[in-house]
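Left out: one protein chain. Kept in place: all the others.
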Amino acid sequence: MGIEKILGDNIILTQLNKIVNWARKYSFFLYPFITACCGMEFMSVAGPRYDLDRFGAALPRFSPRQADLMMVVGTISHKQAPILVKVYNQMAEPKWVLSYGVCACSGGFYNNYATVQGIDTLIPVDIYIPGCPPRPEMVLDGLIKLQKKVAEERFSDWPKGASPVAGV
Amino acid sequence: MSEDGVTIKRLRDKFPDSIIESHSFRGDDTVIIKKEDIVEVCRFLRDEKGLAYNFMMDLTVVDYLNIREEPRFEVVYHLYSLEHNHRVRIKAPVSESDCSIDSIISLWIGANWFEREAYDMYGIIFKGHPDIRRILLYKEFKGHPLRKDYPVQGRQPLIGPKN
Partner (left out) sequence: MTDLKQGLHTNYMVLNMGPSHPATHGTVKFLLTLDGETVVDCDVEIGYLHRGFEKMCENGTWCQVFPYTDRLNYNSAIINNVGYAMAVEKLLGIDIPERCKYIRVITSEIARLADHFTNIGAAALELGAFTAFLYFVEVRELMWELLEGVCGARLTSNYIRIGGLYRDLPSDFKERVKKAFTKSRSLYNDVDKLLTKNRIFLDRMRDVGAISSEEAIAYGFTGPCLRSCGVPYDVRKANPYLIYDQLDWMVPVGEKGDNFDRYLVRMEEIIQSMRIVEQALKGIPDGPINIDDPRIRLPAKDYVYTSMEELIDHFKVVTEGIKPPKGEIYFAVEGANGELGFYLVSDGGGKPVKCRVRAPCFAITQAMPRMVKGGLIADIIPTFDMINLIGGECDR
């Protein structure tokens, strides 16, 4: 962001902050990182009945470079983990991560050799939506909560940098 | 049921020396054979008229660690005949010291991935398989997770912390 450099510590900054956040929170561009069962529910969320479009988060971008909200939908196995970190690091800032479903949040009931026990061991997560799979209403609720979180962010929060886990 | 008995009988006539045991539990015909003869037995079952087991439905391995003495593993084949609508289960014991068996990929090309999976999960080597490597796990993974002595939570992450 160049705005904070130009304006410095001006009084107007808080207002601009709000405007930018307002714009950001209603225009999420998703990157659906779909791996498992939750993807079926994601289709419903994006589909006609629950309609993610109402919240300004309709258009999935399948290139991480164009997306700012990464939805990790489903179980992340250890084979998949390096790919997740890579895709996260490819996304441009500001970026947010939504952990969709209990497998992404904590590994769920797959407490075994194959499954990552929560994606927060790999990348920073902004919002967790539990459920196996979460109902669409929960996802919409989670999205609204994320919007609230975005509205309270400050320019100094960014950039957050690459994932703390060493990339491959 | 009478026709199902035919499979075991025909096998006994043809391969009297290779059959270790046969039984029928809940209508499932099972033949346990010596692992050296697996390809010949399968070829006979597939090509013989009146048997015509043209589907290789499933191939898997069972680990009998702590349940019985050697041989520790058993490779299990499920065959199905479309023409006669009958099924048979062929089992071949494999010991831990000589963890290998002949591949049946020359008979059913579809056995390819099933054998790779069996190798991945149990470490059984299929001799004659053109491309025996891991399929579900990654090549950095050490050990074979479905063996009974592999811990459930034996994680080997490629990236990130262990838990």
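Letters A and B name the chains as they come in the text, with residue numbers starting at 1 for each one.
Keep in mind that, in the parts below, contacts are C-beta pairs under 8 Å (C-beta built on N, C-alpha and C of every residue); 3 or more make two chains touch, one makes a residue touch a chain.
Computed from a predicted structure; not experimentally measured.
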{"item": "Of B:D58, B:D98 or B:E140, the one touching the omitted chain in the full complex", "value": "B:D58"}
{"item": "Touch with the omitted chain, as defined above, among A:G39, A:G56 or A:P130", "value": "A:G39"}
{"item": "Residues belonging to subunit B that touch the chain removed from view", "value": "25-26, 28, 30, 54-58, 60, 62-64, 67, 76, 78, 82, 85, 87, 89, 108-110, 112-114, 117, 121, 134-138, 145-146, 148, 150, 152"}
{"item": "Absent chain, residues of subunit A that touch it", "value": "33-37, 39-41, 43-44, 47-49, 60, 62, 74-75, 77, 79-80, 83, 87, 109-110, 112-115, 132-133, 135"}
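Note that only the chains that are shown with their structure count from here on.
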{"item": "Rounded Å distance between subunit A and subunit B, as computed from the means of their C-alpha atoms", "value": "44"}
{"item": "Of all residues in subunit B, those that touch subunit A in their complex", "value": "137-138, 145, 150-161, 163"}
{"item": "Residues of subunit A that touch subunit B when the two form their complex", "value": "78-79, 81-82, 85, 111-114, 116-117, 121-122, 165-168"}
